[in-house]
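Apart from one protein chain that is not included, each protein chain of the complex appears where it belongs.
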Amino acid sequence: MAETLLSRPENLPVGPTGRQGVGWWGVSTLVVSEAALFAYLLFAYFYTGATAPRGWLLESAPRLQVALPNTVMLLVSSLAVFWAERGLMKGRRGQTLAALGVAFVLGAAFVVLQCVEWRGKPYRLGDSSEASLYFVTTGMHAAHVVVGLVALAALSCWTALNYFSARRRMAVAAVALYWHFVNVISVCVFLTYYVTPYLGFGR
Amino acid sequence: MNAHLWPLTYLTSAGARAASVVPLTWYLLTVSIIVVLVIAMLLWAGVRRSRPHDLNVGMSAIPVERGDNGIRWISVGVMVSAVPLVVALVWTMLTLAAVAGPPAHPGLVLDVTGRQWWWEVRYNADSPPDIFETANEIHIPVGVPVLVRLHGGDVIHSFWVPQLTGKTDTIPGQVNLSWLEADKPGRYLGQCTEFCGFQHAHMQFEVVAEPRAQFDRWESQQRQSAPAPVTPQATRGLALVEYRCGLCHRVRGTDAGAISAPDLTHLMSRRTIAAGTLINNPGNLVGWIQNPQNIKPGSLMPNQVLSAAQLSDTLAYLESLK
Partner (left out) sequence: MMQPELRTPAVDVDSIAHEARLYSLWETAPGLKGFLSSVDHKTIGIRYIVTAFVFLALGGVEALVIRLQLAGPNLTLLTPSEYNQFFSTHGMTMIFLYAAPVLSGFSNYLWPLLLGSRDMAFPRLNALSYWIYLAAGLFLYAGFLTGNGPNDGWFNYVPYASRDFNPGLNQDFYALGMVFLGVSTTVGSANFVVTAFRTRAPGMSINRIPIMVWGTLTASVANLLVVPAVSLAFFMLWMDRQFGTHFFDPAGGGQPLLWQHLFWIFGHPWVYAIVLPAMGMVSDGLPVFCRRPVVGYSLVALATVATMILGFGVWVHHMFATGLPGLGLSFFSGASIVIVLPSAVAVFAWLATIWLGRPVITTAFLFFSSMILLFVIGGVSGFMTASVPVDWQLTDTYFVVAHLHYVLIGINVFPVVGALYFWFPKMTGRMLDEKLGRWNFWIMFIGFNLAFLPMHLTGLLGMPRRVYTYAANGGWGTLNLITSIGSFLFAAGVLLLLINVMKSLKSGAAAGRNPWDAPTLEWAVSSPPPPYNFAVIPTVASRHPLWEGRLGTEGDRSSLDRGMLLVEGKETIGTSGLDADPDMVLKMSKDSFAPISLAAGMSVLFTGLLLKLWALAIVGAVICTMALIAWFWPLHELREREAPHG
């Protein structure tokens, strides 16, 4: 006689706990999709450059003085966001607020410096395909950073309102995932636009 | 599949490049039809197994059974399917190798540019005065491989002469290569096959294959500039052509020297006008000049406002452009 299977689980967590929860998976799928977007942007650069005649690059030795520290600054802001999450896990709300604040300031500084760098470029958006790709790619990335800044601001507000704790911190974990992703993308963009020219691509 | 009844069919061919593909096409078509018939029969026979009584009793009265595992159906079906697929794959690679590359020693090299909505054809020569351009009608010698360099003039078009060669696009910013060869003399119809705007439907051309001697005569005739007009009517017509048509068209040997529209130097040597849309006769020519928007709405040639006298003068001159 076949047994009737009956699921009687015990002691199940209720709602998102720590990083376990559907919200984290939802942001992961968003990250996958946005990662694909940047993959296609970089594909466009390499494809156009590879099929273009010689001398495609407008700047065969792009200046690194702003771009390199700017990218590093974003990576530091990732550390800050990581620190913010740790603060919640240890129950130190002050640490979380401070770390979120640092991340916000660094991210905002990135955006400002990105605009400064755009001003300093010897070419404009409509000058050539390479120029267009540069501005749209870095622009898309900066837009993603801006969205992250809005999210960080909201998180700061909600942390100040004492919403989160070690077990209820899904929003922070999800935004952290997004923020880390955006910073990985900044490294990829940097390598493509600022390093491959020195390796000879597009000259 | 008579190419006279269906001039754009490719189930038969008239030249080496297309001919290599015809057997493969028929093979794929035959396999496809056989597969469809076999599946149809299996489906029909399977469905016919149903018991008419079943419909009356209601679904829950018809017993459910696990039935046979049935994996063999899938494994045999897939293995049997794989055989014609492998044959197709190998045959495809062999055919591609045979037809893809342009000939090592083409007898003729043409530069064709796709434009909205006509075909610009340029015949090269060692000495520059012998270079000439024509439009929409390409002459080639029979039995000679011809290399066609394809240029993109404005948007993407596609060069296709089904009886002689498969399609290759004309893409701005790059030069694509096609080649063709005709086995026997004849007129082979071509058509643009990449959507290119309002008059994509009226962008045909002809490849005229002729014996060598005839081709040489045609070529040397095309190399001539336009003769001076003989009659006063034709002289008035030339003035009109230079002043009006010359804004877009060229007639070599006159002041009409623009290059944004077909070269008219030997207009009357062509069988059709407006990229194969109309037979080239006086009535059609006049109708076209006066009202191209009626025949090819959206085409880039504006309607010409000419009096009856101006029209007949123009026609008189144009008819001398043999």
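Per-chain residue numbering starts at 1, and chain names A and B are given in the order in which the chains are listed.
Criterion: contacts are C-beta pairs under 8 Å (C-beta built on N, C-alpha and C of every residue); 3 or more make two chains touch, one makes a residue touch a chain.
Every value quoted in this text rests on a predicted model; they were computed, and no experiment measured them.
Asks: Would you list the chains present here that the left-out chain is in contact with?
Replies: Counted over the whole complex, the chain not pictured touches A, B.
Asks: If I consider the whole complex, including the chain that's not displayed, which of B:T134, B:Q191 or B:Q222 touches that chain?
Replies: B:Q191
Asks: Per the definition of touch given earlier, which of A:V76, A:C115, A:V150 or A:L191 contacts the omitted chain?
Replies: A:V150
Asks: For chain A, which residues lie in contact with the unshown chain of the complex?
Replies: 2-18, 20-23, 25-26, 29-30, 32-34, 36-37, 40-41, 43-44, 47-48, 51-52, 56, 89, 91, 125-133, 135-136, 150, 154, 158, 162-168, 170-171
Asks: When the complex is taken as a whole, what residues of chain B touch the one chain not shown?
Replies: 1, 5-11, 18, 20-21, 24-25, 28-29, 31-32, 35-36, 39-40, 42-43, 46-47, 49-51, 54-55, 59-60, 62-71, 73-74, 76-78, 81-82, 85, 88-89, 91-93, 95-97, 99-101, 116, 150, 152, 154-156, 158, 160, 162, 165-169, 171-174, 176-177, 191-201, 277, 297-298
Rule of thumb we're sticking to: only the chains that are shown with their structure count from here on.
Asks: CA centre of chain A versus CA centre of chain B: separation in Å?
Replies: Measuring from centre to centre gives 50 Å for this pair.
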